[in-house]
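Okay, handing you the structure first.
Other chains dropped; remaining ones untouched in position.
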Amino acid sequence: MPKADRSAKTAGKSGAVKPDKGLPMLRSIKGGKAAPAKANGGKLPAGRPNAAKPMGKSPQPKPAPAVADDVPVIALNLDPAKLSPAMAAYFRKCQEKLGFIPNVLAAYAFDMAKLESFVAMYNDLMLGESGLSKLEREMIAVAVSSQNRCYYCLSAHGAAVRQYSGNPLLGEHLVMNYRVARLSKRQRGMLDFAVKLTASPWSVEEGDRERLRRAGFTDRDIWDISAVVGFFNMSNRVASATDMRPNSAYHGQTR
Amino acid sequence: MPKADRSAKTAGKSGAVKPDKGLPMLRSIKGGKAAPAKANGGKLPAGRPNAAKPMGKSPQPKPAPAVADDVPVIALNLDPAKLSPAMAAYFRKCQEKLGFIPNVLAAYAFDMAKLESFVAMYNDLMLGESGLSKLEREMIAVAVSSQNRCYYCLSAHGAAVRQYSGNPLLGEHLVMNYRVARLSKRQRGMLDFAVKLTASPWSVEEGDRERLRRAGFTDRDIWDISAVVGFFNMSNRVASATDMRPNSAYHGQTR
Amino acid sequence: MPKADRSAKTAGKSGAVKPDKGLPMLRSIKGGKAAPAKANGGKLPAGRPNAAKPMGKSPQPKPAPAVADDVPVIALNLDPAKLSPAMAAYFRKCQEKLGFIPNVLAAYAFDMAKLESFVAMYNDLMLGESGLSKLEREMIAVAVSSQNRCYYCLSAHGAAVRQYSGNPLLGEHLVMNYRVARLSKRQRGMLDFAVKLTASPWSVEEGDRERLRRAGFTDRDIWDISAVVGFFNMSNRVASATDMRPNSAYHGQTR
């Protein structure tokens, strides 16, 4: 295909990425300011929740504070680029709202064109309008990432499932084996499709689409499911290929 | 093979299972009384740690308290048997020390012979003398259970790895993909062997044993690794076949 | 889990394993005294049945007597422990009834706790009360071991299927490909479940249990099928990991 012009996306002056546009949506996802971990594997906060709690009066020595494993973020030596104004604003918003910059963004930040196209696609798919709820999209993300055994995505999106659903067990189910989750027919059909499309894409056929339609999905929903499945099959591979490490903050969220 | 006499193991009077014998070992594993969840999926305690915490001042509505998913413990309708005196004492000890009865014990409790032989083998393998540390045995348990995607064992033994190691990340690594854990050569070799023996037992040969020996393991250690791998390949299948559900308490431990 | 007390199981005085208790059951399994091979790969008996027979007056030179391949029994160098009184009695019974000590027992005999817990679980599962016949349990053992390509278990339990069923072909079918056996719906359903649970335990769900129920199995039967499947997934791996060799006597039995 011909190459489209990308200049606008790196041109701060055109305001290609308006940092405050995603806010309401963001808030509903990740909540307020709380998660206290620093970006890029800062020291875990003193108050790290419940690592030692179940031990109570136990004579067992308190476990040493977990050492963050996300420095460096990836196993490739790539110098960070100067953030474009749009991306700088976006990173500030992440820091303010999440308390950290998701490491995947740090990983892509060696090249603004790559970072911006990743962010654009991610935000459209995961946060844009869709017949799928944001939780459902995160459920797909985790089921796909479990099939691919992707540490980064299971950590980050497992936390998102726990948060969106308010059901920590659901996150664990999807990380470990989505078949143990007690799902509606709709959501089970959605994940069956997602995992089949991940494991053997060549075998997906009209019958599979028909099953989704019978479970109540529109053709547009089927596109969205497929696109999210595709996106995480991409991200899982970039993460595995580069040994991308999730921010330590994810592990303790919404347990 | 001929059938050995099993009577002693169910005979309380012979003291087949002395409930207070495992105590020091138990204490060092699971610590004191703290984990507050009830056996068999009792209501989650009010103070369930940190489900909502990272949200801080977030406007997001507090997630509904997670509904325990371990009632019933298994998908088979089996009436519990009367506990033998030995097993009754053992269950009391579990309740006292862990705060709950591990659901796998509840699952086997429909038949004292099965419960006792399971407990005997489990305790010997996981808590008996060995050149492998208890943490190493739990690491094998989780790596095997991840290969087999066993919800019960990943939950229960993932928690054990977090506790024994005092490193919550290590538990996550082994649940998700043991290859991302930063292990010593010894432990990596141990888990490579465990996962190969799980995934393609027919392909294990002298070269694999030699690699373990070169990593510092004795022949007795190799037996122990193999036996733990075998045991969890058994337990994973019993759990998956019966839809066995882990106690909710595990999920929040040592995060 | 806490560690249960195991002392009784090694304590001869408590009669933990009563050697003569298994006899009637044993007799019905393995018959009388006949199988003449020695334990641990003794020379094959002169009268080894039918190696050359089908050749009749053939000019083909008589094959050299097969060299036993079960010395040593395993590829690990482990010193045998002193048998506990219970185990000594059990071994004597094996020798008397089978004509040899199954090599798996010799392999475990470096440690009495391990030997006793293995024997206890084995005997309960394979010889204890169950809605499954002993033949059916052996059929599961072979179908599982075929999936896992386990030389030891295919040899020993293939012989058991031949003996219990009085149908040498059934043993061959299950060793080679259980789908070629002409089975009742019940037994075919049982083996389909067993092989699925072996090959992809994560994929077993309520639908699989329902199929067993429709084939006439009770929930307790489903437990028993699952437990036998689990047990041989354990034993296959211990055998493969240690290169365990079956007693030569098995190969010629009930051909």
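Letters A, B and C mark the chains in the order given here, with residues in each chain numbered from 1 onward.
Going forward, a residue touches a chain if its C-beta (ideal position, glycine included) is under 8 Å from a C-beta of that chain, and two chains touch if they have at least 3 such contacts.
Since this is a predicted model, take the numbers as computed values, not measurements.
Asks: Of how many identical copies is the complete assembly built, when 3 are given in place?
Replies: This structure file describes a complex of 6 copies of one sequence.
Note that only the chains that are shown with their structure count from here on.
Asks: Looking at which chains touch which, would you call it a line, ring, star, complete or other?
Replies: complete
Asks: Indicate, using Cα centroids, the chain positioned nearest the centre of all protein chains shown.
Replies: Per-chain C-alpha centroids ranked by distance to the global centroid put B first.
Asks: In angstrom, rounded to a whole number, how far apart do the mean CA points of chain A and chain C lie?
Replies: Averaging C-alpha atoms per chain gives centres 48 Å apart.
Asks: Among the residues of chain B, which ones contact at least 2 other chains?
Replies: Only 149-150, 243 qualify.
Asks: Could you please specify the touching residues of chain C with respect to chain B in the complex?
Replies: 1-9, 14-23, 25-26, 29-30, 75-78, 86, 90, 93-94, 97-98, 102, 104-105, 110, 113-114, 116-124, 126-128, 148-150, 193, 197-198, 201-202, 204-206, 208-209, 219-220, 222-223, 225-227, 229-231, 233-238, 240-243
Asks: Any idea which chain A residues touch chain B in the complex?
Replies: By the definition above, chain A touches chain B via 27-28, 31-36, 49-60, 62-64, 66-69, 146, 149-151, 154-155, 162-163, 165-169, 172-173, 175-177, 180, 182, 243, 248-249, 251-255.
Asks: Please give the residue numbers of chain A that touch chain C in the complex, ascending.
Replies: It comes out as residues 177, 179.
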